[in-house]
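Every protein chain except one is present and positioned as in the full complex.
First chain written, first letter: the chains are A, B and C, and each begins at residue 1.
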Amino acid sequence: MIMGMIVANQETKCIDTIEHECPVLVYINNRRRFIVVAREEGFLDTDIGRIPYRDMIGKVYGSYIVLPNGLRAYLLRPNFIDFIERGFKRRSQVIYPKDHGMILVLLDIKPGYRIVEIGVGSGFTTAFLARVVGDNGRVYSYEIRRDMIEIAQKNLEKIGVSHRVVLRNRDARLGIDEKDLDAAIVDIPDPWSVVETLEDALKPSAGAVFFTPTVNQVSRLLTMLESRRCWIDTRIYEVMLREYEPQADALRPRTTMIAHTGYLVYSRYAR
Amino acid sequence: MIMGMIVANQETKCIDTIEHECPVLVYINNRRRFIVVAREEGFLDTDIGRIPYRDMIGKVYGSYIVLPNGLRAYLLRPNFIDFIERGFKRRSQVIYPKDHGMILVLLDIKPGYRIVEIGVGSGFTTAFLARVVGDNGRVYSYEIRRDMIEIAQKNLEKIGVSHRVVLRNRDARLGIDEKDLDAAIVDIPDPWSVVETLEDALKPSAGAVFFTPTVNQVSRLLTMLESRRCWIDTRIYEVMLREYEPQADALRPRTTMIAHTGYLVYSRYAR
Amino acid sequence: MIMGMIVANQETKCIDTIEHECPVLVYINNRRRFIVVAREEGFLDTDIGRIPYRDMIGKVYGSYIVLPNGLRAYLLRPNFIDFIERGFKRRSQVIYPKDHGMILVLLDIKPGYRIVEIGVGSGFTTAFLARVVGDNGRVYSYEIRRDMIEIAQKNLEKIGVSHRVVLRNRDARLGIDEKDLDAAIVDIPDPWSVVETLEDALKPSAGAVFFTPTVNQVSRLLTMLESRRCWIDTRIYEVMLREYEPQADALRPRTTMIAHTGYLVYSRYAR
Partner (left out) sequence: MIMGMIVANQETKCIDTIEHECPVLVYINNRRRFIVVAREEGFLDTDIGRIPYRDMIGKVYGSYIVLPNGLRAYLLRPNFIDFIERGFKRRSQVIYPKDHGMILVLLDIKPGYRIVEIGVGSGFTTAFLARVVGDNGRVYSYEIRRDMIEIAQKNLEKIGVSHRVVLRNRDARLGIDEKDLDAAIVDIPDPWSVVETLEDALKPSAGAVFFTPTVNQVSRLLTMLESRRCWIDTRIYEVMLREYEPQADALRPRTTMIAHTGYLVYSRYAR
């Protein structure tokens, strides 16, 4: 839905007013929500009407356009979840926002942090981290697949945070360039193979989260962490997110849910 | 365990080296973990030995002291969860880290954000938000109970972020001073009573999360949000966090878990 | 998949050997599983081969036929879950097996029990109960919709337990004929409207389970139960069933799950 081109850096503009090249979440109702880019040409075509992109320019985020049928099309500033749901390209299994939140809490991430990410995939986690570390922080992201690097790069540009990320098309199992990092997030099929590497890259007292889908991976990773004798306070979590139907007089959980994405293995490096 | 005095601002010092007045997580094993403050006098007394606080000064975070019985006492930089578990004073029901992560994701919080918090309680959420918004952000926190304000103030000082928080001992139902805020978090028994107030305080397109323990509150809040006709994209979530025993050869979920803290009602203000 | 005709009563035959008119679960693999009825004519047509129904007659349940491509087609005795998944007609929301098990435990159901069911739907719960109460027990089932009664009747005949069920096309809110019943299960949109009726029909000390999808219904039902002052030991449960992928070396929960069917409100009548 969103074009592949680079949009404006919405960290410094696209904050209150929709300018040229700003991303917009057009929200009509829960089933009709679209991410588009405001510009002079083109339009959003929906089953209940067409909205020219240029009509959005100059509007305030949070205002609306009335469609011919009387419905309102709200022009919202897309947030991270909106990009996850509608804006980003996806070509791999991804970590979900429910896990992102817990990863941030476990790793104690804050502005200015320097983080290593091993296994970039479509760059969703990269984007999440880059938002939170701010302009003084950095995310160093290792990925062996060239095609994933390119997708991640595009996704980072869409939300204007690619300048905070160093994408490395390299195998982290062979080493990490950075030292004294504040935190690590690992999302590869063989997380045990980078444990030693992380010991060189992390500050003592820093934490790592390993995201793994199967219990077999968790078990093998635990064996590796124990054998190294410098990883402590190991914890394993699973985040289950349940959504409810937002009806005041018929309130109930949604019928289906994502029951599993992966386990979060947290451990802390000390020496 | 931690003394009530003001400790060093660990946002600017207490980062790599343990200096005078720095907080330390002394980690011996999962059952023996303590938050203390490094200083010249006093000591940590545990069932397996005594550690003078002064021995910690000058050590690097992540290093360890060998106890008389041969066990290692790791000196770690306490992170947010450690403060929640061992460091903060608590005199109210609190929002848990599992919810903090999801709140951050939903509200799309990043450095520089200006956030209003209605209902401070022990200040755990305040502290979490203040860490993430950084020095350019602000958290405006309203609380009617004077005693809770004082506890929150102490907790904020312990992690060195009180300068990012404006604590107001006021009833937010009567109005909020700030305008054009980026996000709101509400944790009071009658969240519907501040919905109109929030409409004056939030930027259009900004989101609010209402944290409520009972379904009756959720239902009544939904009715209010619908009636106002300027709240959209309403979603209701519940975060369930399951922890596993970290044993490689006997991996299994913990027997008991926190099954409920509260529902997260997210909605977005537009006009 | 299964023909609508009445099959043999598999409570007395169809136990070890597949006879004429016996139901058979043809199991090739998890994606290819079919319920059919053994008979002289016709055949099961699958994408990997055709199996004449007559080839099944005389075989022992649990044996297999080798297909032309070498795969085995197992001939199993269909159990209750198989009928739920593949055999029964469904024309309504149904209670799931995960809930059936808990209902049985809560109501303490055993052979010989006489149970009232209010709200029959497609008869899945009726069938479940009829299996467990045995030939000395009875299920009295009230349903206002004639079309549902007919579907339920067919489903009961498919598993040969219709002689244990009395289907009444009546509005239970107007009264129940039976007295001194051992248990009640209620699955209608307004369960509070039959509470008084149940007081006349149940033995003192007997339990009732009310199955309701929304929290609003639970709340209103609780209000009614409290107001009557003869319902005690009220409990509310939710059964969440999580399934795992059965792979020894890549063990993990299924990605999606049924997150909600309904709440089970249990209470006990005493006077």
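Operating definition for what follows: a residue touches a chain if its C-beta (ideal position, glycine included) is under 8 Å from a C-beta of that chain, and two chains touch if they have at least 3 such contacts.
Values in this document were obtained by computation on a predicted structure and should not be read as measured data.
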Problem set entry | Touching partners, among the displayed chains, of the absent chain | A, B, C
For this session: Against the chain that's been left off, what residues of chain C make contact? List them.
Result: 16, 27, 30, 33, 60-64, 74, 76-77, 79-81, 97-98, 100-106, 108-112, 128, 131-135, 203-207, 215, 218-220, 222-223, 226, 232-249, 251, 253, 263, 265, 268-271
Exercise. For chain B, which residues reach the chain that was dropped from this view?
Worked result: 213-216, 242, 249-261
For this session: Touching the hidden chain in the full complex, which residues of chain A are there? Just list them.
Result: 215-216, 219
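Please note the rule applied: only the chains that are shown with their structure count from here on.
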Seminar exercise, completed: Touching chain A and chain C alike are B
For this session: Return the distance between the CA-based centres of chain A and chain C, expressed in whole Å.
Result: 43
Exercise. Per the centroid of Cα atoms for each chain, what is the distance between chain A and chain B, given in Å?
Worked result: 22
Problem set entry | chain B and chain C, separation of their C-alpha mean positions in angstrom | 47
Exercise. Counting only residues that touch at least 2 other chains, which ones in chain B make the list?
Worked result: 215, 219
